[in-house]
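Below you'll find the structure I mean.
Of the protein chains in this complex, one is absent; all others appear in place.
Chain naming follows the written order as A and B, and within any one chain the residues start at number 1.
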Amino acid sequence: MNLPPFFRAAAGPLKLMVQDRLAVIGLCVLGFIIAMALFAPLIATHDPRHINEIEDGSVLTRGADGWELGESLGPLALNDADHRGADALIVGRGATVWERDGAQWRRVEMPVSTDFNAVAFGPDAGALIVGERGTILSLEGGAWRAIDAPAPADLRGVAWIDASSALIVGAGEEIWRLDLPEGTITEIDSPVGRGFSLRSVARDADGTLLAVGERGLAIRYDPQTGAAVLDRLGSSRDLNHIHVAPGGAALVTGERGTLLRRAGPDANWITDPAPDTRALRAGWIDDNGAAIAVGRNGIVMEWDGAAWQLVPTESERHLRALLIEGENWLALGSDRFVTRTAPPSREHWFGTDHLGRDLFSQNVHGSRIALLVGFLGAALVVLIGTNVGLIAGYYRGRTETVLMRTVDVMYGIPFEPFALILVLLFQPSLLIVILAVSLLTWRTVARLIRSQVLSLRERPFVKAARVAGASDLRIMYLHIFPNVMPLVFLELAIIVGVSIIAEATLSFLGLGPPHAISWGGILHDARLSGAWRTAWWWNLPPGIFIMVTVLSVFFISRSLEVVANPRLRARQ
Amino acid sequence: MSRRTYLIKRVLQAIFSIWIIATILFFLFRMGLPDPTAALITEGLNPEQRAAVRAQFGLDAPLWQQYVLFLTNAVQGEFGTSFSYRAPVSEIVWERLANTMILMLMAIILAYGIGVPLGAWLSWRRGSRTDTAGIFVGLMFRSAPMFWTGMIAILIFGVWLSLMPTSGMRTLPYDADGFWDKVLTLDFLWHAVLPVMIVALYYLGSPLLIMRNTMLEVYGEDFIEMARAKGLRERDILYKHAARNALLPVVTQLAVTIGLAAGGQVVVEVVFSWPGLGREILNAVRTSDFPLAQASFLIMAAFVITLNLLVDILYTTLDPRVSFR
Partner (left out) sequence: MKTKAIWLGASLAATAALTTPVLAQERVPAVEIYTTTEAYDPIRYEGAFIIAEAWRELGLDVTVSPLEFRTLLDRFYSEQEFDATILGWSGRVDRLDPQFFLGTLDSRQAGLGANNPGGYANPDYDALFDAQSREFDIGERQRIVHEMQDLYMGDVPVVVLFHRDEVVAYNNTAFTNMNAMAGEGLYSEWVPMEAEPVGERTTLRIGGPQEPDNVNPLASTSVWGWKWMRLYYDRLVRLSPDVEPVPWAAESVEAVDEVTVDVTLREGMLWHDGEPVTAEDVAFTFNYYMNSEYSYFNAYLAPIASVEATGDLSVRFNLSEPSAPFATITLSQIPILPKHIWEGIDNPEDLTPDQIPTVGSGPFVFDRYDRGEFMSLSTNSDHFHADNIAVDGVEFLIYADAEGVFTALQTGQIDMTAWRMEPGQIPLAEGNDDLTVVSVPDFGYFHMTFNTRRAPFDDRAARRALTMAMDRERMVNVLLDGRGEVGTTVVAPVNAFWHNPFVERFEYDMDAARQELEDAGYSWDDEGRLVR
C-alpha cells in the first residue's frame, strides 16, 4: 500500500488546526467527551438504569404547621410502636428496637436478628415483640427472653388478652394464644383455614380479640370459649391494621384507602370514603371522635368529624405505624421509597428522574450513543457520498446520470420527516437510527465530491497517470482521492455534528434505540413525565452536552474549511 | 443546449422525482406499516367487522389497483379520505401546511433579516473579538437542538416568568371565520413569539456565516479595490458594493431553507404543540393513516423540489457563468 499521500493530506489540516484557537478548544472538548464515553462505567456514580430506593427509619412529628420530618432512627424501616405510661418502644426491620429515653430514643440490642413486625405492652407489666420466622420476644424484668414458636411463621400482630396471655397472628393465617410466664403456645383453629394472611390484631372493648387480614378477612377470638369465628366488616380489601380505643371506637385501615370505622362498641362498621386511594398502613382512633390514618407516600389523613381530610406532609416516605401519646403524635416509616425528581445533592450530582434514577450517570452514559451514532453515521455518509461522488465524477456518462438523478430525487425528500418515518417503519434499533440519520445525508457529500472530481480529472497529473497505464481504480483512489481528502474531512466533521443532533432528535421523539440511554432520550423522559417544568436539573444538562459536543465539532470543521478552501486561507 | 430545453428538462426531472418519491412512499407505507384497522380490535370489533372496515377504506383491492388509483387521484390533487379523521385529506393537509408555513416563514424572515446584515458587519470587523463572538453565538444556536432550546424557553418565559403562552396557536375558545381571521390577531402573534424565536435563532447561523464568508471573498475582488482606490467611504463600499455582490449564495440558501420549511421542524411543533404538518405526518404514520401520510409527505417533497428548481432557474438567470448542462 502506498500510504504517504494519505498522511501528507492529513498532516496539513492538523497543522492548520493547531493554529486556530477555536479549533483547539473544539478538539479539547471533543476529546473530553470521547473520554467520557469510553470510561462511562468508571465515571458514572450509579447504574444509570437502576431505580434508586432508600429504606429509612423515618419519624414524622405533628407540629403546629403540620407534619414534619425529624431525624431518622437508623437506616431500617420502623414497623410498629406502642407505649404504656412513659415507656415507649418502636420496633422495625433487622431486629431494630428503640426505647424511649427521656426526650431521646435509645437503641436496644436484641438476642435475635430477625425482622420485627409488632410490639405490644402488657396491661400492667411486660411487653411482647413478634416478627418473622416465628420470633416471639417477651420483656420480663428488664430483659428480653425469646420464646420458642411451634413453627417459623411470619408473625404480624400481637395483642394482650389479659395480664398473662396474648394473641399472636401471622401471615399464614396462624392464630396463636401465648400464655405467660410459661411461654406455652396454643394454636387456635381458624374458621377459614385457607392460609390467608392475618396482619393485625387488637383487643376489643368486650374482651374478645379481633384480627384482620387480607381479602377483608376478620376473625374474632373469644378467650372465654377459646374459639375463633369469622366476622364481617364489609370489605374484601386487604386490611393492614386495626386499632380499638378503650371505649370501643375502632378503626381498621387497609389497601386502596380502605377505612372501616366503628363509632362505639355496639355501632356498625362503616366504610368511609377516603380522599386518597393509596394503601393505608396504620390507624388510630379515640372515643371522642379523633382519628388518624397513615399510609404509603407519606399519606396522612385526619378525621374532622364528618369526613377524612388529607393533611399535607413533606414526605415521600411510606408510613407504617403511629405512636399517639396525648398531644404527641408520631408517624413512623419507611420501607424502600423512591427518591423521585430530587434536585442535585451529594449523592446524586445532577439529581434524579421520576423513577429515582441517577441523572449524572445517565448523562455520562448518554455520550456513548451520541458519539456512536455521530461517528458511525458520519463515516457511513462519507463512505457512500465520497464513493458515489468519485465514481460519478470520474466515469461521467450514463453512470453519472443514474447516480446524480438518484441524488436529485433524494434532494426532494425532507430529512427530518423521512428519518422519523424510517424508524417508525422498521422499529427503533441502533442500526435503524444510524441508517435513518445517514441514508439521506450523503446526497450533499456526493454532489460536492463530484464537482471537485470533475475538475480534478482534467488535471495534468491524472492525465499523466492514465497515459502511464494506471487502472481506473488506481487513479480514482490513489491520485484523485488524496486531493479531495480535505473536503472529505470537512464534510465528515459537519456531518458528525448533524448526526448527533439527528440522533438526539429521534430519541427526543421516543424513536431512539430502545432502552439505550442517550441525551435526547433523557429529555424525552423529562417531557413525558411532565415534571420537567420544575425539574430544571433534568432538562438542562443533556442539552448542554449536546450543544457543547456539536459546537466543538463545528469549531473543528471551521478550521478544516480553511484547509479545504484555499481561497479562504489566503484571506485569514 | 438552449436555455429553453434546459428549463423543460429540469421541470421534467422534477416531475420524475416527485413520481419516484410518491411510488416509494406508497409501497413503503403499505408494506411497512401495520393494518390501519388493528386498533379497532380494542374497541371490540371481530374479524368480519374489521374486514368490512378494510373494504370501506379501499384496502381490499389488489395493491397495484390501489396504486393506480392513488396516482390518478394524486395527479388531480385528490388524496382521498383520511382513515382517522374521516374527512378529505387535502383539507387537513392544507390547513396544517399553512400553520407550519406561517411559523417557519416568520422565523426565516427574522433569521435572514438579522443574519444577513450581521454577517456583513462581522466580515467588516473580521479577526476582531466581535467577529469571534458573533461566530460563536451563531454556531452555538446551530449546535443546540431546537427541542431543547424550546423547552428551556418554555421553562424560563412560560413557567418561571409566566410571560408567554407555551402551547398551541391561540387561546381557546375563540370565534373566527377562515384562516386569515385566525392568524391576524394579537393572540396568535403572542403564541407565536416563543416558537418563532427558537426557530429563528437556530436558522440565524447560516445566513450569518454565509454572508460573512462570501463578503470576505468579495473583498478580494478587483472592483472593491477599485472602489477603495476611488476613495469611497468604507461603509458605502460595504453595503453598496460588496454586500450586493455577496447576496447570491445567501439567496440560494434562503430558497433552499424555504423549500425545506414545509417539512417543518417536527420537534418545534411537538414542543410548542403547534398544529403543523410535521406533527400530523408523525401521527398519520403512527396510526397507519395511509392517505394522510402519503399526501403530507408528497406535498413536503413537492415543495422542496419546486424550490430547488426555482433556485436553479434563478442561478441561470443571475449568474451567467453557470452553463446549461
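Remarks
As a convention for this text, a contact is a pair of C-beta atoms (placed from the backbone, for glycine too) under 8 Å apart; a residue touches a chain by one contact, two chains touch by 3 or more.
Owing to the predicted nature of the structure, the values given are computational and were not obtained by experimental measurement.
Seen in the complete assembly, the chain not on display touches A, B.
Across A:100, A:220 or A:256, the residue that sits in touch with the chain not pictured is A:256. Interface note: of A:290, A:430, A:531 or A:544, the residue touching the hidden chain in the full complex is A:531.
Touching the chain that is not shown, out of B:5, B:23 or B:56: B:56 (per the contact rule at the top). Only one of A:219, A:279 or A:342 touches the absent chain when the whole complex is considered: A:279.
Subunit A residues in contact with the hidden partner, per the touch definition given at the top, are 51, 53, 194, 215-216, 236-237, 255-256, 276-279, 296-297, 338, 340-341, 354-356, 424, 427-428, 509-511, 514-515, 524-525, 527-535.
Residues of subunit B in contact with the chain left out of this view: 33-36, 38-47, 49-50, 52-53, 56, 84-88, 92, 158, 166-168, 170-174, 273-275, 279, 286-288.
We adopt the following convention: only the chains that are shown with their structure count from here on.
The mean-CA centres of subunit A and subunit B are about 38 angstrom from one another, to the nearest whole unit.
Within the complex formed with subunit A, the subunit B residues making contact are 13-14, 16-18, 20-21, 28-29, 32-33, 127, 132, 135-136, 139-140, 142-145, 147-149, 151-152, 154-155, 159, 213, 216-217, 219-220, 260, 262-267, 270-271, 278, 281-282, 285-286, 293, 296-297, 300-302, 304-305, 308.
For subunit A in complex with subunit B, the residues that touch the partner chain are 22, 405, 408-409, 411-418, 420-421, 424-426, 497, 501, 504-505, 508-509, 520, 523, 526-527, 532-534, 536, 539-540, 542-543, 546-551, 554-555, 558, 567-568, 570-572.
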